[in-house]
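Report on the structure given below.
Omission of a single protein chain aside, the complex is shown with its protein chains in their original locations.
Chain naming follows the written order as A and B, and within any one chain the residues start at number 1.
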Amino acid sequence: MSFAFYLIAGVTLAGGLAAVLLKNTVHCALALTVAFAGQALLFLELDAQFAGFAQILVYIGAVAILVVFAILLTKGSETPKGSVYSRHSLMGLVIAAGVFAVLGWAVLKSVPAVPRGTGETPAVTVLQIGNALMSRYVLPLEIVALLLTAALIGAVIIAMHEKEGAK
Amino acid sequence: MTPLAGFLLVAALLFSIGLAGALTRRNAILVLIGIELMLNAANLNLIAFWRYGPHPEALTGMMFAIFSIAVAAAEAAVGLGLVIHLHRHAHTTDLDAMNRMRG
Partner (left out) sequence: MQEAIPFTPQLAASPITGLLWLIPALPIVASGVIALLSQPRRKSSATLAIGSLGFSLLLSLVAFGHVLAGWTRNVAVRETVNFTWIQVGTVHVDLGWVLDPLSAVMLVMVALVGLLIFIYSIGYMEHDENFTRFFCFLSLFAGAMLGVVIANSLLLLFMCWELVGLTSYLLIGFWYQKPAAAAAAKKAFLVTRIGDIFFLLGIVWLFAQTGTLLFYNGGAGSMEAGALAGLLAQPAALGLTAAGAIGLLIFCGAAGKSGQLPLHVWLPDAMEGPTPVSALIHAATMVAAGVYLIARVYPLMQAGALTGGTTTALTVVTWVGASTAVFAALIAVAQNDIKRILAYSTISQLGYMMAGLGMGGVAVGIFHLITHGFFKALLFLGAGSVIHGCHEEQDVRRMGGLRADMPLTFATYAVGMLALCGFPIFFSGFWSKDGILEAAQHWSVAKTPFYLLVFGALLTAFYMTRQVKYVFLGYWRGGKPAHESPAVMTLPLVILALSAMALGVIGTPAWPWFRGFIEGRAVGFDWHGFAEPGLLMLMGTSTVVVFLGLGLGWRLYGGQAPKPEEPDVLEQAAPLPWGWLRDRLYVDDLYRVTVIAFYEWWARVAEWLDRRVWGGVVAGVAWAFRGWAQFNRFLDNNWVDGGFDKGCEELATGGGLLSRVQTGRVQTYLRILALAVAALAAILIWSSRA
C-alpha cells in the first residue's frame, strides 16, 4: 500500500464526503467531480487504464455536467433555507453505518474463496478490449446501445415542456 | 492488509458515504449524486477483484466495469430528467414534501 494509494483514496473519499455534506448543491456537484477524478486515478492505480479514461470521459465529462445542468434547471443554486437533511436523517446515517459495518467486517474477516492471483501487472491493450467487445461481449454491447438509445429518448420526453392544455 | 483488502475497504467506505447521502439529504438531486457514488464504489470493487483475481487476462472485470459505467450514465440521464419534470409540477425538489403516496 503505497503512499500514492492513500493520497488518492483520501482525495476520493474527501470528495465523496463533501458531495454529501455541503449545503450548496452546486458545491456538491463540484465535489462529486473531484470524487470522480479520484476514482479515475484509482483505476489507473489498478492498471485499468481504459476504465480510468472511460471514467473521466463519461462520468466527469457527462454525468457531472448533467447534474450541474439539473441543479441549475431546478433552481437549486441558492443555499436552501432550513435544514438540508430530511426527517429522521439520523436513521439513514445509522443504516449507512450499519452497511459499512457489514461490508467492512466481510472484507476483513473473509478468506478468499478462489486462489489468489500472482499480483503481476496484467498487460491489457485497447486492441484486446476491442476484440473482446466484438466477439465475446457483442450481445451486451448491442443491448447497451439499445439501452442508451431508449434512455436518451426517454430522458428527452420526460424533461420536455408539455404542450398547453394537454394535461 | 493486502492491497486487495485496502481497495475493497475504500470501495466500501465510498459506498457507505454515497448511501448516507442518498438516505439523508433533502434535495432529490443529491440523492442521485449519492447513487452515482454508490455505483462508482461498485465499479471500484469490480476492477479491484479483476486486478487481484486469478485470471486478469480474461478481461471479465474490466468489461463489467465498462458496461456498468455506460448503464450508470443512462440511468443518470433518465433520473435527472425525472427530477426536472417533478420540479416543474411541485415547484420544489424537496423529497419530504413529496408524500402524496402516503397510506
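For this structure, a couple of remarks:
By definition in this document, a residue touches a chain if its C-beta (ideal position, glycine included) is under 8 Å from a C-beta of that chain, and two chains touch if they have at least 3 such contacts.
Remember, predicted model here, so these are calculated numbers, not experimental data.
Taking the complete complex into account, A:Ala96 is the one of A:Leu32, A:Val68 or A:Ala96 that touches the chain left out. Of the residues in chain B, those that touch the hidden partner chain are 19, 22-24, 31, 95-96, 98-103. The missing chain lies against chain A, touching residues 86-87, 91-92, 95-96, 98-99, 102-103, 105-106, 110-111.
In this section, only the chains that are shown with their structure count from here on.
Rounded to a whole number, the gap between the C-alpha centres of chain A and chain B is 5 angstrom.
Residues 1, 5, 9, 12-13, 16-17, 19-21, 25, 28-29, 32, 35-36, 39, 42-43, 46-48, 50-51, 54-55, 58-59, 62-63, 66-67, 69-71, 73-76, 80, 83-87, 89, 91-93, 95-97, 99-100, 103-104, 107-108, 114-117, 119, 122, 124, 128-129, 132-133, 137, 140, 144, 147-148, 150-152, 154-156, 158-159, 161 of chain A are the ones that touch chain B when the two sit in their complex.
The residues of chain B lying in touch with chain A in their complex are 1, 3-10, 12-27, 29-30, 32-34, 36-37, 40, 43-44, 47-48, 50-57, 59, 61-63, 65-67, 69-78, 80-85, 87-88, 93, 95-96.
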